[in-house]
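A single protein chain has been removed from this complex, and every other one stays in its place.
And then subunit A:
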Amino acid sequence: MTAVDSIDNGVNVQALLEAREALKGAPEAAQFTWRSTTRWENGVHTTSTVKDYSGLGADHEHKAESTFVADHPEVFAATDNGITPIEYLLVGLGSCLTAGIASVAQNRGIQLRSVEATLEGAHDIRGILGADSDVRNGYNGIKVSFNIDADASKEDIEALVAQSQKRSAVFDALTNPTDVTVEVV
């Protein structure tokens, strides 16, 4: 375990492994609910906030409330006060996969020096415009390119990236259907 102990990617893998064991026998504590609220500003400009969530049988709050501004670009005839909602999906996927790489690397005793992900989502906007009913609204495909500098072989780095996808919440949410309920209260 010397190799594992002497490397530090800043991930507390021991705590995660302990949580995994503890939650095996307590599935109810593993149920988390994440929340956000979105307020309409004007036009297609919105402000979303994220502060509280629940899990491990209790309510929790982040250290600070986070605010996310979304809008649409000027080429969409909008005010461009912030990024497009669909770009937030890239943000979510990139940060989830990168966090996964750090965690898996820590667990496998691989010291990371730098990790950079570049994401591209291919989007045919005729879908959202209703210009062609055969075109879907969402991404046609997403490409993620990782540039990783680490004390490991190319094969080990590829295995890190593959394992990170296997355990990624956002990768799963994007690649598999999710039941979505929208209601007016």
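In this text, contacts are C-beta pairs under 8 Å (C-beta built on N, C-alpha and C of every residue); 3 or more make two chains touch, one makes a residue touch a chain; residues count from 1.
Please note the rule applied: contacts and distances are computed from a predicted model.
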Record-based protein name (UniProt) of the chain missing from this complex, from "Putative flavoprotein involved in K+ transport", "ABC transporter ATP-binding protein", "Acyl-CoA dehydrogenase" or "Ring-1,2-phenylacetyl-CoA epoxidase subunit PaaB": "Putative flavoprotein involved in K+ transport"
Contacts of subunit A with the absent chain, listed as residue ranges: 140-141, 155, 158-159, 162-163, 165-166, 171-172, 174-177
